[in-house]
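What you see is part of a larger complex, with each chain still in position.
Letters A and B mark the chains as written, and numbering starts fresh at 1 in each.
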Amino acid sequence: MSTASRRWFVVGLACLAATAWADKDPDDKPFAEARILLQLSEAGRESTVLDVANNLIRHYGGPDMVDIEIVTIGQGIKLMSTDSPYRARVTSLSKSGVRFYVCENTLDTMERNTGIRPEVDENALLVPSGFAYIVHRIKEHDFVAVRP
Amino acid sequence: MSTASRRWFVVGLACLAATAWADKDPDDKPFAEARILLQLSEAGRESTVLDVANNLIRHYGGPDMVDIEIVTIGQGIKLMSTDSPYRARVTSLSKSGVRFYVCENTLDTMERNTGIRPEVDENALLVPSGFAYIVHRIKEHDFVAVRP
């Protein structure tokens, strides 16, 4: 393939990927006043991030009034492991419509380093790259990202 | 109340809250080239955040040229306690037009955990939720938030 046609092939692939991604984006809160993405990428901040999600739901007047996503990356993915002490809280927030994402780049890196791929909670939604997902949601879907 | 009418009641309440909030938003720097919100939510970063505020004022050419807010949340609210070692610097920056916010969710949590509600400096402006305030300022008032 020539350089030029290869470039267009890459552009085409990227567009397909972007489209596929957008189609799966959930957006089922017509009353939401705000769309907020919470980044969790450190160990030891799990409880804080879950508290912030609960406080935001209360602040906006209930789970229908705010759309919240928690994106876990790096050490942050421990929140979503099958032996996480926070599973009950994660399940409860999931039932309120909070979505939890896990970065597949992180899973790949951990598998490469330890030989074992971490198992994640049934509430976890996988995204290829946590940071690319954050950028995507800010640019395309009007989310504001904060890192509690 | 039916589910439908309760939903509209909640929507109405939320609108009232949003309006009340917007009316109190200060906006008295017609020459400001940028509106910058600094998030302080960790212990031990107080001095860094105050330094960044000073550097930004110098960078933009004086206190009239940039609108700065410092939002303290979680451990960050210690900056604004009445026994904070930074009170003189907070007062000096307040006189330059920097506004300091304290998250009431944090005050409530600390009061619940310790039995004592932290006392805050006279320069502190209270907001119900620090993170909701950050989202509000980014979406509605063109602020950029950074976490030094």
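We take it that a residue touches a chain if its C-beta (ideal position, glycine included) is under 8 Å from a C-beta of that chain, and two chains touch if they have at least 3 such contacts.
The shown structure was predicted, so the numbers you read here are calculated from the model rather than taken from an experiment.
Because every chain is the same sequence, the assembly can be counted simply: 2 are drawn, and the full complex in the file has 3 copies.
FYI, only the chains that are shown with their structure count from here on.
Spacing of chain A relative to chain B, judged by their CA centroids, is 26 angstrom. On chain B, the positions that touch chain A within their shared complex are 7, 10-11, 13-14, 17-18, 39, 41, 73-74, 105, 109, 128-129, 131-132, 134-136, 138-139, 145, 147.
Across the interface of their complex, chain B is touched by residues 31, 33-34, 36, 48, 51-52, 55-56, 59-62, 64-65, 144, 146-148 of chain A.
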